[in-house]
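One structure is given below, represented as structure tokens, and several questions about it will come after.
As you look at this complex, bear in mind that one protein chain is not there, while each of the others sits in place.
Up next is chain A:
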Amino acid sequence: MNQPQTTQPLLDIRGLHKHYGALEVLKGVDLSLQRGNVVTLIGSSGSGKTTLLRCVNLLEEFQGGQITLEGESIGYSEASGKRVRHPERMIARHRAMTGMAFQQFNLFPHLTALQNVTLGLLKVKKMPRDEAVALAEKWLDRVGLLERRNHFPGQLSGGQQQRVAIARAIAMNPSLMLFDEVTSALDPELVGEVLSVIKGLAEEGMTMLLVTHEMRFAYEVSDKIVFMNQGRIEEQGSAKDVFERPQSPRLAEFLKNIRF
């Protein structure tokens, strides 16, 4: 047998099930990302794309299936047939392996831009202060906000806050970045500055899983587009295939209602 050498995927999701009470939100999702992949989840609201993203760093619990990140099982382990939740410390360590940017930015309002970025470096990575500050300044510079490092979130525009939030996540050196509708809460004229930061990161080979409604952006940056519908992956493929030659009628319907 001459099987091609397959590298272990960075992120591997198998048979993911999630329900809130009787409401089933994810009905068995399989998805894997190779290192350097940019994968975008699209779909109408309620299709489960944000929930899927949040399961990856355990902001949502899930009841079935397995998520593996860099070979480590996320959230739960099987011990003699029983599903056991990892201890809090282990979960915290796994969460630090992924970075997340939120729709509402969620910057810490009582800390300056710089302190927002250094908090995780100091308390989670236990980095010496001068090292943490240098690294934070490097990333603030990278998102174009070095001169705003001593501003509080309340003194920054939405676009600036989101860029600080991305710097805060990236500075932790995660192996995977999750972007959850990061431009949805922004004024239209501020969307571009955030997207260009994400695009830059994609070009540098950062592995990313995104949820976005910016279809043109998704088309440009994604290696793979995943269309979700009612808790399942309905269709996936390259951006060209998904956007230009949709197979499923639901995807075709969804794309018809989207403006590019």
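The rule is simple: contacts are C-beta pairs under 8 Å (C-beta built on N, C-alpha and C of every residue); 3 or more make two chains touch, one makes a residue touch a chain; residues count from 1.
Heads up, the rule we're going with is that contacts and distances are computed from a predicted model.
Asks: Looking at UniProt, which of "Acetyl-CoA acetyltransferase", "Cbb3-type cytochrome c oxidase subunit I", "ABC transporter permease subunit" or "Cysteine desulfurase" names the chain that isn't shown?
Replies: For the chain not displayed, UniProt's protein name is "ABC transporter permease subunit".
Asks: Which is it among A:63, A:155, A:184 or A:248 that touches the chain not included here?
Replies: Answering carefully, the residue with contact to the hidden chain is A:155.
Asks: Could you tell me which of A:48, A:120, A:231 or A:246 touches the chain that is not displayed?
Replies: For the chain that is not drawn, the touching residue is A:120.
Asks: On chain A, what residues meet the omitted chain?
Replies: 57-59, 88-89, 92-93, 95-96, 98-100, 102, 104, 106-110, 119-120, 123-124, 152, 154-155, 165, 168-169, 172
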